[in-house]
Each structure stands twice: as structure tokens, then as C-alpha cells.
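The structure that follows is given in the form of C-alpha cells.
The block that comes next holds subunit A.
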Amino acid sequence: MKMAAETKVGEAEWEVKIPEKKLKDRLFFENLKAMVIDTQLCSRCLTCVSICPGGLLVNEEDVVDFPDFEDKCLDCGACVRVCPRYDYKPKSGLGDYIEFTAGQSKRFKGQDGAMGTEFIFSAMDMGLIDRGIFVDRDEQWRTSVFHVRGKEQLEKLPLGGTKYVFADILPELKKAVTFTKKGVGVVGTPCMVSGVRKLQEEFPIFKEKVKLVVGLFCTENYHYAEVSKYLIGKGVDFSKLIKTDIIKGKFVATMTDKEVKFKVAKLDDILPSGCSRCTDFTAVESDVSVGSVGSAAGFSTTVVRTETGKEVWDYIKKMGNAEVGEGKVEELDFLINHKKEREKNIQL
Partner candidate 1 sequence: MEEEEKDRNIRNVHSGILSPLRRWGTKWSLWPCHFLTSCCGVELAHAGACGFDMERLGTLNMGISRQTNFIIVEGTITRKMARALRIVWEQMPEPRFVNVIGACGQRGGIFWNSYNVTYPWKIVPVDFFIPGCPITPEGLIRGVRAIQEKIDGKDITTIKFKKVELPSGGELEERMVPTTPKLLAPTPEVKIDVKKSVDWAFGNELKGRLKRELEGLYESITITDTNRIAIRATQEKFMDVAQRLSDIMKMDHVKNVNVIDVPHERKYIVEYMVSSYSVDELMPVITTVFTEIRREAEPEFPSLTSLWESANYSEREMHDFFGVRFEGNEGMKGKFLLAPDTPETPLRKDFKIEEERYVIEEGVPLTPPIDPPQYIPHPSSVSEEEYLKMPAYEDVVEEAEKNDEFVAFIGPHHAGSGHLRWVMRMKGDVIVDVIPDPGYVHRGIEKLAENRLYIQNIPLAERPNITDCINMNLGYVRAIEDALGTEVPERAKYMRTIMAELSRIGAFFYDMGIFPLFMGHSSGFMYSFAIREMVLELIVRMTGSRCTPSFIIPGGIRRDIPDDVLDLTRNFTTAINKRLKKFENIFVNNPVLISRMKDVGVLTREEAIKFGIVGPFLRASGVEYDVRKVAPYEVYDKLDWEATTGDAGDCLGRIFGRLEEIKQSVRIVKQAVDAVREMPRGNVISEEILGDYKEASGDIKGYLYNVYGNLVLPKGEWTSVTESARGTVLYSIISDGESNVPYRVRVITPCWMNLRGIIEASKGGRVADFWTVYASFGYFPPEADR
Partner candidate 2 sequence: MMEMINGLMNTMLSNQVSIPLIEPMLDMLQGIPMMGYMIALVLWKPFFAIVICPGLTVGGVSLLFFPWIERKLCARIQWRVGPHEIVWWLGGVIQILADTLRFLFQEVIVHKDAHKRYFLQFPFLTFIAFLLPLLFIPAGNIVAIKTPYGLQIVLLLLCLFPLFVMGLGWASNSRFAYIGTVREAFVYFAEEVPFIIAALAMIILYKTSDLTLMASEQCIPGIILNPIAALTFFIAAAMATSRMPFEIAESDQELCAGPHVEYSGIAFGLIYVLCYEKGYIISGLMTVLFLGGGAGPAIPYLGDLSGAFWFILKTYFVMTTLFVLRTIYPRYRLDQGLKIGWSPMLIMALIALAVSLVEVAVI
């Protein structure tokens, strides 16, 4: 079944550039561990996990780890090459954009306008990509990553997107890249977007295959075990949960029968260290950023940043897949600044 052109023998040598080691005579992973993980910089975007050739770098309960690395590490340096925080250049603000707007998908229902989903599916309809990577969340908020190839797949499955809980998106993106024929679209948090960009920078195959990166506005993410414990403690019943949001510095969990509200700041107790050092709220490196803040209820704020994003956005408008709303840039300021303040946590 493999149809490959006949090739000449002998042209089979090539060179691969590997990065400098900051700690000489140590394995690359040790470098990574020393520079990123141990310094609490790691945002758990899992770019390193996704690229690790042995598949040995793993995502433990709350930290990226490589058990037995002395024996098993291949020392190829891939993790260091792709880590967005190895040479951390914090990004913040709203970033460049072509269009700041808001939208509400007519085809999908989700929190707010479901524009993340809409972007992926419109890109799929355009033929730009053949799959999107989403996060699926069960009633208990446990996440699993989901490759979506068609609209029907969403029927029995409310794709809530990543909601304050880490999800292993990028390892799945790697798999998707090996399987895809046209391209992949991915929805992720700002740190993941940075990871994807780093992957694309380093490896042409990602450049070629990852076509659309939708970033989400992100204040922070939590570890599943901790956040669920915390929320249950606050009286949130996951079986009745409809929607959660952060409105004006307050965490609001809407359930069928009641609402639970408390100050976001209270969640700082369980705030992961990586997020406390993250300054990017709007995913400035993405093709399109989407979030609920900055637009009317039921709409998603949409920040179209690149040509690809623009193309898809135009397509959405052309096909009438979404209601176009109005985005208010100033509403974002509070959270952008809130995150920017975290710069002080970074000690390089």
C-alpha cells in the first residue's frame, strides 16, 4: 500500500542541529528539569511530552516527569528544543490582531458563543484541516482529549473545551500530525499555543500539518484532583453543573438549582506554579483567540490574528455560520493586567 517513488541510493546523510546545553555534561532532560521544572516555570503545556521520542517523558499527576531518565533518556534534546519556557520570553497584552470582534455560533452550543468549536469546524468545512483537537470533559470535569473529524461526533458529546483543568492536548496533537492527511486544528490555552508555535518553529512537519491554532483566553488552569476537591468543598455539585465562568473577579458556577460564587483570588491557594508565572491571557501567538470576556453574554470574543485565522473568519461570515457581535477591547484590560502582574513571579 505504500506508494513511494523510487529514489537514488546514497543520498542518505543529513545533519541535525541540537541546542546548547546550559548545564554541560548533563542530559538534556536534566537541563530541562533544572531550568524549567524545578524553577516552577513549567506550565504543563506538555510540548516536551509530546515530542519525546521514547514516549517516556510523562505527565504525572501534577508534574512533568521522566522516571528512570538516567537509563532511558535518549538525550536527543528535543524536549529542550521545543519547551516554550526553556528560554522564557514572557508575552503579555493583547498582541497583534487583524480584527477584534465577537461571534456566536449558530451550529454549536457551548459556553458563550462556542466560537472555538466553530472555527475548527469551519476550517474543516473549508478543507483546510481534516481534524480538530478538542478537550472533552465528563460530568466530573475529568478531561480527555478528543480528535474530531466530523460534526456528527459532537452529537452525544458536549465538548466543553478546557475549563480550568489541564488537558493533555499536545501529545494528542503529535499523534494527530502523524495520522492527518490535510492538517490539524487545535484549540488550546496560551501556553499550549506557545508550545505549538515552538514545535512549528523547530520541525517543518508541524508547520506543514498544524494549520489552525485557536487560543483561549486563560487566567489559569488547575490540576483536576485539586480543583475538584476544592469545588466540592465549596458546594458545587458536578452532576448539576451547567456552566462555570469568571465574572468580574468572581468565580461563578451555575448549577440547575443554585449558583456558587466566590472570589477568584481564593483559588490562588491551589494555583499551579506554572500559571502563577504566566503572563499571557489572550494567547498572543495563536491564529485566533477566543474567550468569553469582552463581549455580550452568549457571544465569544474573537481576536483574529493571522491570515489563516482571517480566512476562516471570513468563511464563517460568508457561510453565516455565526452571528457576528461586538467585541469590547477595554473589558479585557482587567484580566490582561491581572496576568501581567505575574511577571514579578518569574525569576530567571
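Candidates were picked such that all candidates are chains of the complex that A comes from, given by their letters.
Throughout what follows, a residue touches a chain if its C-beta (ideal position, glycine included) is under 8 Å from a C-beta of that chain, and two chains touch if they have at least 3 such contacts; residues count from 1.
Note that the coordinates shown come from a computational prediction; the quantities given were computed from them, not determined experimentally.
Undergrad: Quickly now, which of 1 or 2 touches subunit A in the complex? Give its number.
TA: 1
Undergrad: Report the residues of subunit A in contact with candidate 1 in the complex, numbered from low to high.
TA: 1-4, 136, 144-150, 152-153, 155-157, 172, 175-176, 179
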